[in-house]
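One protein chain omitted, others in place.
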Amino acid sequence: MMTIMTTTTRIIIPLAWVALIAGCAAAPSAQEADQATQAIMKNSFREQGIAKLDRIQQDELQQACSGEKPPSEATAKRIEAAQLATVQWPADGAFLGDWREGEKLAQNGRGMTWSDPAGVPSGGNCYNCHQITKAEISYGTIGPSLYQYGKLRGVTDPAAPASAEMLKYTWGKIWNAKATNACSNMPRFGHAGVLNAAQIRDLMALLLDPKSPVNAQ
Amino acid sequence: MQNRREMVARSATVALLLAGAGVLPARAQSAWPKAAFDGKSIDEVYKGLGIAKPVESKDIAFTAPDIAENGAVVPIGVTTTLPGVKRIAFLVEKNPTTLAGLFDFTEAVEPSVKTRIKMQQTSNVLAVAITSDDKVYYAQKEVKVTLGGCGG
Amino acid sequence: MKAPALALAVSFAAPFGHGQTNNAPSAADGIAQYRALLADGNPAELWEAKGEALWKQKRGAKNVAFSDTCDLGKGTGVVKGAFVELPRYFADTRRVQDLESRLLSCMEAQGYNAAEIAATPFGRGEQLDLEALVAYVSAESKGMKFNLPQARPEERLMFEVGKRIFYFRGGPYDFSCASCHGEAGKRIRLQELPDLTKNPGDGVGFAAWPAYRVSSGELWGMQRRLNDCYRQQRFPFPGYGSDATIALATYMGVQGKGSVSIAPSIKR
Partner (left out) sequence: MSDPMRIRAQAQGSGAVVRVLMSHEMETGQRKDAAGKTIPAWHITEMTAALNGKVVLSGEWGTAIAKNPFTEFVVKGAKAGDKITVNWVDNRGDKRSDEAVVA
């Protein structure tokens, strides 16, 4: 619906559309508005630093999730299946890293903006949207609270077989949140290359290690 | 309360005496007290200002937010019913340099002022009141400095 | 400093830090208290004063003053009430324009190079004058209700485009404006997020900008506000006065119809 056209042959500038519909009392048709939107998106942005124009070339998911209303259930299911297939599981089966590093990542909201230099590892942005530890009072509420995440889910020993499913679910959620919720507000941290596997392990430890302040306090 | 003339006379006498005794640094009326502003602890500021350790006073009403969304601007205010307050100093315990600013009051103004300070991190903030007979009192409050936005 | 709402005696009579009860206030209460303490004495007034002088000053190669030449939609030189009806369609430029793109057109008429100013980074050169002008023009509509015109097809088209851009997801984080501003009662860290898909109310969202940002000590117009939203969205750079930003402003302004403008406000 709103992909940025890569060919310029059919670009119609908004003024031309305005001329077509001028004098008409009705609101512009959806098609007119869609086409004007494409033209305006294309004309309004320029690349800056590491933020290139390919960032507004939507993939299928972004396109499907750009409506005022969510996509149909069938579309959502199809997207979720496709996204699930992208998840890369930890090669050595080690899901948990260091929760202290995870806390630093959760606090860090930097990375991938046009003012960030290339090659600097991104933070996880987690506190922007989630409550996590009890100590940090400055947390967002776009996502659910993750305080006592592991404890509430009965993860007392992450190495125990009983914990395996929860570890896998959580890894999948961080790697690609759209695998379980097509139009989730949460970024696809692993899939989009925002965080690497080692960083995700540290975030996993923050959420699931019984010694992490998330579960211990 | 003392009238203004008495107070000025008294404080001038006290200042002369103290200066003579080497207690008070040779601070001209409008000179910027560098030693105090260079102070990196509360004690260094007291020393720089040439004042004794203050005692806590309930007669200083100190206004500061519990939480500052941004340490770059923290609104604070003080007013006091203590008699003869000639100077109020604002100190931030955990700033790189402790003394934020000083205000000197004449009898023509209320001993109250509002200002805005910068805070590098969560810290105690002190309002220290110095009277014309060089008694020193303080009130303090902890202000939490948080990260308010996207953090990028 | 218009409309002095003096409350010194009252605020000093009830100091927060003195004789307080032991009930620990919530973080939200703390932030509300912080904002209340800041509300009085908004440095945006420094920009307003500068902007008023600029509005009346003969400037540019043509040596003309905005007060004699600039039409913000309410007639040449008229400032009062103009802000709460922008963006709107202008026949002379054949464009829907927001305040900042319109001021650029007026500067062009003074003999300035508008494209050059649009390409100037925020907070430098003529952008500083634009900040002052938006502070002044918005302040002249303080307390008035937003009422963007939607009679013309161009204006309705911009509303529809703005709505689509509001929901447009992109970038490595898949964010759209709606990711943060599509639901009421949410916040980032401790910052409440207005739901901009509806009318968020008086002095909230679109009705709170331009604003003095205490974090940078600068006056931000809506253009800079949107620019930084897009930076945080990890999008590429929206041009100053570009149609995408004007469309978004039209969408937000029309949604906010009837809300009272408090601009220029003071923000974290």
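The first chain written gets the first letter, and so on, giving A, B and C; residue counts start at 1 in each chain.
In the analysis below, a residue touches a chain if its C-beta (ideal position, glycine included) is under 8 Å from a C-beta of that chain, and two chains touch if they have at least 3 such contacts.
A quick note: this is a predicted structure, and the numbers were derived from the prediction, not measured.
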{"item": "Which displayed chains the hidden chain touches across the whole complex", "value": "B, C"}
{"item": "On subunit C, residues whose C-beta touches the chain left out of the figure", "value": "1, 4, 6, 8-9, 40-41, 43, 45-46, 49-50, 214, 217"}
{"item": "Hidden partner chain, residues of subunit B it touches", "value": "30, 32-33, 37, 72-75, 77, 92, 95-97, 99-110, 112-119"}
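Definition applied: only the chains that are shown with their structure count from here on.
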{"item": "Central chain of the complex, centres being mean CA coordinates", "value": "C"}
{"item": "Computed distance of Cα centres, subunit C from subunit A, in Å", "value": "28"}
{"item": "For subunit B, residues that touch 2 or more chains besides their own", "value": "67, 144, 146-148, 150-152"}
{"item": "Contacts with two or more other chains, residues of subunit A listed in rising order", "value": "113, 127-128, 137-138"}
{"item": "Parts of subunit C lying in touch with subunit A, wherever the complex brings them together", "value": "27, 94-95, 153-154, 156-157, 160-161, 163-165, 167-176, 179-180, 183, 185-191, 193, 197, 231-232, 234-239, 242-245, 247"}
{"item": "Contacting residues of subunit A [partner subunit C, same complex]", "value": "2, 14-15, 17-18, 21-24, 27-28, 30, 32-34, 36-37, 40-41, 43-48, 51-53, 55-58, 61-62, 65-68, 112-115, 127-129, 137-142, 178, 185, 187-188, 192-194"}
{"item": "Subunit B to subunit C touching residues, read off their complex", "value": "58, 60-70, 72-75, 77, 79, 112, 114, 116, 139, 141, 144, 146-152"}
